[in-house]
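Excluded from the complex is one protein chain; the other protein chains are retained at their positions.
Read from first to last, the chains carry the letters A and B; within each, the first residue is number 1.
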Amino acid sequence: MTYFLQQGLNALQLGSIYALIALGYTMVYGILSMINFAHGDFFMVGAFICFVVVTFMGLPFVPAMILSIIGVSLLGVIVERAAYKPLRQAPRVSAIITALGVGIFLENFTLALSPYPKHIPAIIENTSWTFGGLTISSLQVIIILLSLALMTVLHFIVQHTRVGMAMRAISWDKNVVPLMGVPVNNVISITFAIGSGLGGAAGMMYGMAYPIIDPYMGIIVGWKAFIAAVVGGIGNIRGAVIGGYILGATEIMVAAFFPSTYRDFTAFSLLLILLIVRPYGIMGKPRPQKV
Amino acid sequence: MKARLWPIILIAAGFILSFAIPYFGLLDLYVQMILIYICINIILALSLNLINGYMGEFSVGHAGFMSAGAYISAIITVKCLSSASAAWLFPFAVIAGGVGAALLGLIVAIPSFRTRGDYLAIVTLAFNMIIKSVLENIDAVGGARGFLGMDKLTTLPVAFFWTLITIWVIRNFIYSNYGRGVLSIREDEIASDLMSVNTKQVKLLAFVISSFFAGVAGGLFAHLLQFINPRMFDIIKSTDILIMVYLGGIGSIAGSILGATVYTLLLEILRPLEIWRMVIMPLILIFLMLFRPRGIMGLKELTWFVPVLDRINSNRGVKGIRKWFS
Partner (left out) sequence: MVLLKAENITHYFGGLCAVSEFNLELREHELIGIIGPNGAGKTTVFNIMTGVYKATSGSIMFNGQETVGKSPNSITALGIARTFQNIRLFSDLSVLDNIRIAHYSGTKYTPIEALLHAGRYRAEEKRIRAHSMELLSFFSMEEFADELAKNLPYGMQRRLEIVRALATRPKLLLLDEPAAGMNPKEIDRLMEFIHWVRNEFKLTIIVIEHQMRFVMSICERLVVLDFGTTIAEGNPAEIQNNAKVLEAYLGTPAVNDYGK
C-alpha cells in the first residue's frame, strides 16, 4: 500500500509536468486550431535556460524559474510572429510542417552550442519527510504545488479577465470575433506567451526532477503531452490537465508493476483504447454533423 | 503522341543508367547510395501522400509501417533463406514485408472509420510508438540492439524498379473510381457516402496500399543499411517523411517525387556543415513553407503522371484543400 501511495506521488509529479505542457498545446489549438509541434522543444528550451542560469550565473530557484518562464514566453511569441502568423491564411498543414521545422531547428541549434548531455546542479535543498513509510521530497512538493498554482492562475486568466474572455470567444468563433473589435493578433500573442511559459516552467521542473538534459528530450515528452491533450479533449483546458495526470499515472503505474520496457507499449495501448471508447477525448464533445 | 513517348524514353534511360552506373562504376559508391536513398524516400513520400494528400487525413506514424516491412523482409532473408537464394528471392521478401505492413495498415484503418483529423493523427502516432516498443521487446530480432546479417541486396536497379512500380500503382489507383472515392472523402465525407461511395472500403484500400509501399520501402532500407534497430523507425523518421510530402506538395505525384529528392539532396549537400547542417536545414524548410505554403508543386500535377484517358480533363485534381487544410 505504501508502495502504491509512493508511486501515486510520483505519478502526481510526472502528471503535473505533462499537464503543464499539454496546456500549451491545448491553448494554441483552441485559439488557432493548429498543433504547435515545436511546443515540446519549447519545453526543452525551458530546461536549458534553467541549466544556463543556474550553472553560469549561480541563480537560486525563484529567479531561475522566472527567467525560464519569461525566456520561453518570448521565444513562443517570436516564433508565432515570425513563422506561424504569415501562414494563418495558408492550409493548416503548412503551419504544422513549419512548426516541425522550428522544432528541429531548436533541437539542433541547442545541440550545436555545446556537447551533451548536461547535468543541472541541484538548487533546492533536498529535504524529505517520512510519514509512515511514505517519503515525500521537497522537490516533489514544490513541483506539484507550483504546477497547481500555475494552473489556478491560468484558470483565473481564462475565466475572469478580458483577455481570457477574448481567448474563449476566438476559440468559439474565429470569423466573427475580429469583427467585434477584439485585437486578435494581440490575443494570439498572449496565448502563445502563456502557453509557452507554462511549457518553460514544465521544462525547468522536469530538469530539476530528472537533472540530465539533452536537446532531444523535448521530442518524446512533447509528443506524449500532445497525446495527453488529445485524450483530455484537445482545445479543452480542463481536459488537458486531466489528460496530463492520466498519462503520468499510467506511465508510473505501468512501470511500477510491469517490466519498464513495457512502459511505452502499455501506456500507449491504454490511451488508444481510451480514444476508441471516447473518440473526442474525455472532456471533448463531438461536433454535431450538419447535413 | 509526343507526351506519350517521353516518359517511356525516360524510363528506359533510367533503367539502363541504373544498371550501367554500378556496373561501370560511373559514380562513386557514396553517390550511388544517395541515389538509392532518394528512391526509397520517393516510395515513402508517395505512399504517405495517398493518406495525407489525397485522402486529407494526417497520419504521423508512417515509419511504423516501414519498420514492419524492414523487419519482416530482413527476417526472411537472414533466417529463412540461404545467402544464395536470398539474392534471387529478395523481391518476394520485400513483397512479404509489404504485405505484413499492409496487414497493420488494415488495423489502423479501422479507427479511421469513426475518427478523423487530430484524433486519427493520434491513433497513427500511438501506433508508431507501440510498434517501436514491441520491436524493442522482442529478443528474437535483437530487441533494442537491432537486427543485422542482411546482405546488401538493395542495388540501384532494384531501388529504381520498385520506385517505378510504386509510382505506377499509386497513379493507377488515383485515376480510378476508387481513387476518386479517396479524393471525395477529402472533399466531403458525408456527401461522398451519400453519392454511393463505400467510404469504409475506400479508406481500407488507401491505408492498405499506403502501408504496403511503406513496408516495401522498409525492406529496401533494411537491405541497404544491412542493419536495423527500432529507433530508426521512431517519430523522427515519420516526421521526415511528412516533411518530404508537404515540401513537395500534397495530392501530387510529381510533388512527392520532388519533395523526396530535394530533401534528400539538401541533407547531403549540407553535410560539410557538420553539426550546423541540421540547424540550416529546418531554416530552409521554414522559408520554403513561408514562401510556398502549398509546397513546391503547389498542388499541381505533372501531365506525365496523368493517364492518357484522363488527360483531356486538364483541370483535374487538387487546387486548394479545405477542412484539415484550412
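In this text, contacts are C-beta pairs under 8 Å (C-beta built on N, C-alpha and C of every residue); 3 or more make two chains touch, one makes a residue touch a chain.
No experiment lies behind these values; they were computed from the predicted model shown.
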Of B:I36, B:I72, B:L156 or B:I209, the one touching the omitted chain in the full complex: B:I209
Residue touching the undisplayed chain, where the options are B:A12, B:L26, B:I138 or B:M195: B:M195
Chain B residues touching the omitted chain (full complex): 169, 172-173, 176-181, 183-184, 187-188, 190-200, 205, 209, 307, 309, 312-322
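Following the convention adopted for this analysis, only the chains that are shown with their structure count from here on.
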Inter-centroid spacing, chain B versus chain A (mean Cα positions, whole Å): 32
Residue ranges of chain B touching chain A (in the complex, touch as defined): 52, 58, 111, 114-115, 118-119, 121-123, 125-127, 129-130, 132-134, 136-137, 144, 190, 235-236, 239, 242-243, 246-247, 250, 275-276, 278-279, 281-283, 285-286, 289-290, 293-294, 321, 324-326
Chain B-facing residues of chain A, complex: 29, 35, 37, 83, 86-87, 90-94, 96-98, 100-105, 107-109, 111-112, 219-220, 223, 226-227, 230-231, 234, 261-262, 264-265, 268-269, 271-272, 275-276, 279-281, 289, 291
